[in-house]
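Note that one protein chain of the assembly has been removed; the remaining protein chains are unaltered in position.
For reference, chains read A, B and C in written order, and residue numbers begin at 1 within each chain.
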Amino acid sequence: MRKTSKNLREIVSAGGMARVMAAHDPLSAILVEEAGFDGIWASGFEYSAAMGLADVSLVSMAEHLNNMRHMAERTSLPIVADIDTGYGNAINVLHTIEQYEAAGAAAVVIEDKMFPKVTSLVEGGRQDLISIPEFQGKVEAAVSARKAPEFLIIARTEALIAGRGEAEALQRARAYEAAGADMILIHSKQKTPDEIESFIDNWDGEVPIVIVPTAYPQMTEARAKSLKKIGVLIYGNHAIRAAVTGMQQVFARIIEDGGIQNADADIVPVSEIFRLQNMDQIKLDEGRFLR
Amino acid sequence: MRKTSKNLREIVSAGGMARVMAAHDPLSAILVEEAGFDGIWASGFEYSAAMGLADVSLVSMAEHLNNMRHMAERTSLPIVADIDTGYGNAINVLHTIEQYEAAGAAAVVIEDKMFPKVTSLVEGGRQDLISIPEFQGKVEAAVSARKAPEFLIIARTEALIAGRGEAEALQRARAYEAAGADMILIHSKQKTPDEIESFIDNWDGEVPIVIVPTAYPQMTEARAKSLKKIGVLIYGNHAIRAAVTGMQQVFARIIEDGGIQNADADIVPVSEIFRLQNMDQIKLDEGRFLR
Amino acid sequence: MRKTSKNLREIVSAGGMARVMAAHDPLSAILVEEAGFDGIWASGFEYSAAMGLADVSLVSMAEHLNNMRHMAERTSLPIVADIDTGYGNAINVLHTIEQYEAAGAAAVVIEDKMFPKVTSLVEGGRQDLISIPEFQGKVEAAVSARKAPEFLIIARTEALIAGRGEAEALQRARAYEAAGADMILIHSKQKTPDEIESFIDNWDGEVPIVIVPTAYPQMTEARAKSLKKIGVLIYGNHAIRAAVTGMQQVFARIIEDGGIQNADADIVPVSEIFRLQNMDQIKLDEGRFLR
Partner (left out) sequence: MRKTSKNLREIVSAGGMARVMAAHDPLSAILVEEAGFDGIWASGFEYSAAMGLADVSLVSMAEHLNNMRHMAERTSLPIVADIDTGYGNAINVLHTIEQYEAAGAAAVVIEDKMFPKVTSLVEGGRQDLISIPEFQGKVEAAVSARKAPEFLIIARTEALIAGRGEAEALQRARAYEAAGADMILIHSKQKTPDEIESFIDNWDGEVPIVIVPTAYPQMTEARAKSLKKIGVLIYGNHAIRAAVTGMQQVFARIIEDGGIQNADADIVPVSEIFRLQNMDQIKLDEGRFLR
């Protein structure tokens, strides 16, 4: 069942815009695939949240990596792995890339924040960036460490998040492309797409842009496609938000009702979980191999 | 934030019936606590499902244990750990109990199936039980290995699930109580509570009964309390079913809408995830300790 | 640095006898490679011992697997992974093979003991075997689960260890070959090679034999080669015994001397550890990528 790492590069260069949905465990990754998305975002934010921890570099690389490996084992979509700052400096990046590629990722996103990072969308969060040359060194390390040329290095600049303005965002994006990045992820926490659209209008590089329209839901896929330079659109945290919503509602109902007599009808039956777990295959295998 | 293992024994002997809800990761455990349940069921079924694997002893003890430890670190409710068959024979049980108690569990449930097990509710599943003396040895090992007397050993008989009938179920329950079990979990996959209620009517032991009313949702908490011998009622898989339901609906909506413009309003905002992650505490700590 | 899984099959079919040395962590695996052996034995016994645990199925599959993966990442020799009984029944074997092959093993050894097992060489150890048809099912599952045909399934019979006699050992070996095993490992705890040599004399199958001459050190490589049917000779536990010997002697010396003034000269310098850790490469990489 282990997937062959698909070529996200092909998907993108075929002119399409890949829609990539966040996941926080292998089951949510399976659901992403079944729903019809083009890729899985192995999100650091979602995984931290699933662990009950703030997204401030508390989760170890080994833990996020292991979770991503299990996603890759159970799905066939390309996985875009969120490696935050690369878990240290350029030396760490060499190790990190080697590990994520071997574990089945199709791409990584590495960001120009200072380690340890603070999650991007929180109000009043500390947002320190490292220098352009230092981050170029990290991108070069990532490019140097990959084995397969179709493994994508996506450089993420947090210049807009950090309030550095569009000019610096463009300067950083150009510098990261020059260092070898295959795509540029530009993040924004504005409530409208204006900031992002202006950046994209003024983007004069060759490589495609990646966006994460969490704060500005007006950015539909149709609108994003009309911008023409967008290679990947990442839905960054909707799996964990949907899961929390589902659990909060069902838990409240059970507490209120003093039982599952009503909640039972609101949720998928146990047999649906069996299907997602491939229990039918287990029964076939028992028939073949158990004596 | 590491919890002091609470005394589930006290909760039960105070006459109340503890309502325990399943969780599959630290975040779902946090939601169980916030919703008002009395304990957390560190479910093997839910954890296997979250890993995208069938519940047939594929997940390693070290993995389930580690997940349970993180739940214990982030919550204060007592955790009832599902240790399946104890991960082997009575020697494994000694090691397993030592590990789960140290990791913060308040109780374990150990079942009389043969290792490797097949999940209980699947239609046509292989359901082999070990002999009564062999399982008594496992219960005695568990009792012998615990450090704190308030750590509960709950013996689960699958006699009804395996179609062995009530007489054998009662015989096994008595034998397990004699071996030192603090409670007896009796499981059933009948669509009505009749089988369970008959067992409870005929139960002549001293220790309380634990039930898992998944297949027979008519068994409300009020009805269970009226039976008078029930110490714990476990909601065995409603967290993962609620999470899957939530994600399937939201993913379908986003695919259909070609964006998050509508789905955004159906799910909790990002700020709710920040709250669950304790981001406010992080900001306070940054103020105190970052220079 | 991740190795491409080498074709142990080729090494063996070229007529040579592969000498495979046990390892218990990536460092000992590196030393095995540097010393000139042909392969690495990812030993369950050594790993259990390194964890301070008895070799009775206490270590989880996920832990041994993870250790083996790290060995594969840091070495280029083929790794023969000791998967004990396959961590359960034939269904577990399907999962286990998938995981070990993906993690970089070149071969696995699976044995016909009952799970949980007891280590083979301990005096008076419980040694229960599963039936021939049941173990054939496990071998067939292993063969069915492998992706690459050069990945070797080595079936290990403990018939001699369990006192079942040569006739049953041969019967089992033939049955396992019929089920698809690529080699047969025959284990013995006799103090001389007689039992093993007699078995090999009477072996009429096609596939090569694997031996583990721990109890009978008279079995040199020259003597083993003269037997002509031996494909692999495994040194099963000499890495951990050498490491323990080294540490016990040096610790005793330091305690006795009240310092390291003498012990320092008896052990490799710190610079030798730096060499094994590839510190020189780190310095080169810092020069290239740190700004």
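Miscellaneous remarks
By definition in this document, contacts are C-beta pairs under 8 Å (C-beta built on N, C-alpha and C of every residue); 3 or more make two chains touch, one makes a residue touch a chain.
This is a predicted model, so every value here is computed, not measured.
Contact with the omitted chain, checked across C:126, C:164, C:229 or C:291, is made by C:126.
The hidden chain makes contact, of the residues C:49, C:105, C:152 or C:185, with C:49. Taking the whole complex into account, chain A touches the unshown chain at residues 53, 56-58, 60-63, 87-89, 91-92, 95, 115-116. For chain B, the list of residues touching the undisplayed chain reads 1-2, 73, 89-91, 93-94, 98, 102, 131, 133-134, 136-138, 140-141, 144, 147, 282, 285-286, 288-291.
The chain not displayed touches chain C at residues 21, 24-32, 34-37, 45, 48-56, 70-71, 73-74, 118-119, 121-122, 124-126, 213-214, 217-223, 235, 237-252, 254-255, 257-261, 263-264, 266-270, 272-274, 276-279, 281-283, 286, 290.
Assume only the chains that are shown with their structure count from here on.
Chain contacts here are complete: no pair of chains fails to touch. Chain B and chain C, compared by their mean Cα positions, are separated by 37 Å. Separating the CA-averaged centres of chain A and chain C is a span of 38 Å.
Touching two or more other chains at once are residues 89, 91 of chain C.
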